[in-house]
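Here's the structure we're looking at; comments come further down.
Of the protein chains in this complex, all but one are displayed in their positions.
Here the chain labels run A and B in written order, and each chain numbers its own residues starting at 1.
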Amino acid sequence: MTAPAPALRRFGDNLRAAPRRLRDSLFRSGRPVSDRTRASFVFGNVFLHLHPARVHRWSLRPTFTLGLGVMTLSTFLVALVTGILLMVYYKPSTALAYDSIKDLHFVVPTGRFIRNIHRWAANLMVVGVLLHMARAFYTGAYRAPRELNWVVGMLLLAITLGLSFTGYLLPWDQLAYWAVTIGANIAQSPREVTDALGITAWLDAGGLQKELLLGSDTVGEEALIRFYLLHVMVLPLALCTLLAVHFWRVRKDGGLVRPADAEARLGPAPQGTWPVFTEAPQKTYSLAALVKGKTAAVGRGPEGTVPAMPHLLLAESAALMLSVLLCVLLSVLADAPLKELANPAVPENPAKAPWYFLGLQELVAHSAFMGGIGIPTVVLVGLGLIPFLDRESEGTGLWFGGPGGGRLVALSAVYGLLAVVGIEAFAIHYGWIREWWPKAPQLLITLVNPGTVLTAAYAAWSVWLVRRHDSTRAGALGLFTCFAVGFLVLTVIGVHFRGPNWDFYWWPSQWPGH
Amino acid sequence: MSKAAPAEAVERSRLDPEPIPRRDFLGLAATWSALATLAFAALGMLRLPKAAVLPSPSKKFRVSLPESLAPGEPFLAPGRPVVLVRDGLGVYAVSRVCTHLGCIVQPSPAGFDCPCHGSRFAPDGAVLKGPAPKPLQWLAVSSLGAGSYVVDEGAAVPPGTRVKA
Partner (left out) sequence: MRFYKHLLLWSSLGTLLVLGWAAVAENFLAEWRRVQRAARSRLPPAEAEGFGVELRQVVLPELAVADRCVSCHLGMAPGERGLPGDKALAPHPPVVHDPAAFGCTTCHGGQGRATTAADAHGQVEHWPEPMLPRRYFYAACGTCHTHLAVPSAALLARGRDAFERHDCLSCHRLDGRGGTLRPGGQGGLEGPDLSRAGARGWRADWHAHHLRERDEAPAGPWRSAFAGVPEEERAALDVYLASRVGAPGLTEAKALFHSLGCRGCHAVGGVGGADGPDLTRVGQRDPGQRAWGGVRGERTLASWFQEHFRAPARVTPGSLMPELGLSEPQIDQLTLYLLSLRRSSLSNSFHPRDRVRAEKLGEREFATDGATLYGTFCAACHGQGGEGMRYPGMAPFPAIGNPDFLAIASDDFIAETVRSGRPGRRMPAWGEAEGGLRPAEIATLVRYLRSLGPAYQPDPRPARWARGDAARGERLYASACAGCHGARGQGGEGPMLANPVLLRSASDRYLAETIRAGRRGTAMLGFERPTPARRALAPSEIEDVVTFLRSFEPKDREKRP
């Protein structure tokens, strides 16, 4: 037996070493044991490199972020994965859609569970987005230099709601059909105004919106395929793109917001924390030096920071798993709804939209245009303007920070509650203009209805706060709180207190015919 | 190029080179024509989702009124969201599609009720209550004789328009 040729021996050695080399090429910097390797673990990884290598202790406090951003992202990822799985069986056609959902429910292995998870993840994502937004608002995280990210966040909210709404139609059951019929007609509701002005023949924005959405004049095959396209392709792509922008901006805007005296507020680091960086580093400017001006991060040292690996990654993993736990737990407890096959001749009574639109539906039950388009537009524009109007700095990075603080928020919540309950109770008990003067012009009702009156009441409160505290932030705090409370109360009314013919009932058990 | 190098250039750092001169016609023309082309293409693509013809079936349909139909009593056209009424003056058709958000209104003793947001209508379609911005539409009817009529769901007529029975 002669010794193998050197080339063959090298081949054998290389083969034996291949697993180790593969590991080395995956994790170039070796095990994350030192500060340096931990940092390169993060920025050497395509999936992790959106993270900073080091993160401030303030950002890691659970009571500060509540993990809401990560949880929202997690529910989106869960919905993404389960959604792709559902697409394996779902057939976007009016003749087959309902049956394919039934098959998913009854015979597809894990189909029912996966569909439930998808549905719960979608719901939790809406909750997450809303709460995350409230967190960002109450901690003043929208302030410069984070104005743009606040606006991106609002777009993400809109896309999230769009994803939910388009997904609602796909099972093609009664619930879906009538909720989407109502939704499509809300899109058409600018006609309420153009008709009242008599200009619909020239400018029919409402009709165009509805036609683009449905591809027809009623909800049918065309609407289903459009909604499917939006749900599985257009909106997720848009969402992912904007998510990337959102995260990128978090990095570029200097991480999460924190007060100037964060160090003092935090006190000494507890036991078991990786060493907090205190030593001034050798700053190098490299790429940043080529850019004119300064990036937000420049000028802020790594003082008070801890390595992102493992601190931040651990926190994120925990939030992710908590979201997953919520999704699967709820999915075991409650099935996603599926009603009768869609029937265009018999409306559901009551026909209710998904819960997060029921607040709007309550407004819509007074005026289609104002409830469905007017007030939401005002609210969205108002929210979008907040960071550009509030140029103050008091309370940045603190919960309910700003003039008035928590007391102002609590007062506003009480005021918002009284206003919305009062106006709704009045409208439910006494009716509105149409019942008093059936001949009243429509424009009057569009302009003056419980929704607009409520909006005006909230706006008035906010203006008073601005004057009282001589601060835009105070007004914004009041206004946001009022709208949040108003949204909540209207949603509760829409979910619980509205029955057939959108009449008021204390309990669903009192609905006629049951 | 060399003309655009006045005194201020001295203050620029070595990392911040000269700005692109404003009168670079070729560059500007190229950039703007690219943008214009893309904008035009986008415009063309936006035309696609708006269908030229809607795929909905014919809006006209035939219906026969039973002779025993009492005057003023609503007759629900089978399979269509339309109600027909014969009274002393003739026959008319009223759409049952709610003018608020498109639900199908149901006949009630007082006229019509909408199940979705509680709009109420008089028998002639006038709004009595609720968020509906307009009365129910009256639809064009033509008589074929012998109690048969053609109703056009797509053609609204002013309230009060009747066709002789």
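The rule we apply is simple: a residue touches a chain if its C-beta (ideal position, glycine included) is under 8 Å from a C-beta of that chain, and two chains touch if they have at least 3 such contacts.
Predicted, not measured: the structure shown is a model, and the values here were computed from it.
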| item | value |
| --- | --- |
| Residue of A:G12, A:P62, A:G431 or A:P508 touching the missing chain in the full complex | A:P62 |
| Residue among A:A97, A:M309 or A:L338 touching the omitted chain | A:L338 |
| Given A:L266, A:V324 or A:L380, the one touching the chain that is not displayed | A:V324 |
| Residues belonging to chain B that touch the chain removed from view | 64, 66-70, 146-147 |
| Hidden partner interface residues of chain A, rising order | 62, 99, 102-103, 106-107, 109-110, 113, 173-174, 270, 272-273, 311, 314-315, 317-319, 321-322, 324-325, 328-329, 332, 338-341, 346, 513-514 |
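Note that in this section only the chains that are shown with their structure count from here on.
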| item | value |
| --- | --- |
| Whole-Å separation of chain centres (CA-atom averages), chain A against chain B | 30 |
| Chain A partner contacts - residues on chain B that touch it in the complex | 15-16, 49-51, 54-56, 79, 81, 100-104, 113-118, 126-131, 133-134 |
| Chain A - residues contacting chain B, complex | 178, 181-182, 184-186, 188-189, 192, 195-196, 208, 211-212, 215-218, 220-222, 226, 289-290, 292, 345-351, 361, 364-369, 431, 434-435, 438, 442, 445-446, 449, 500-503 |
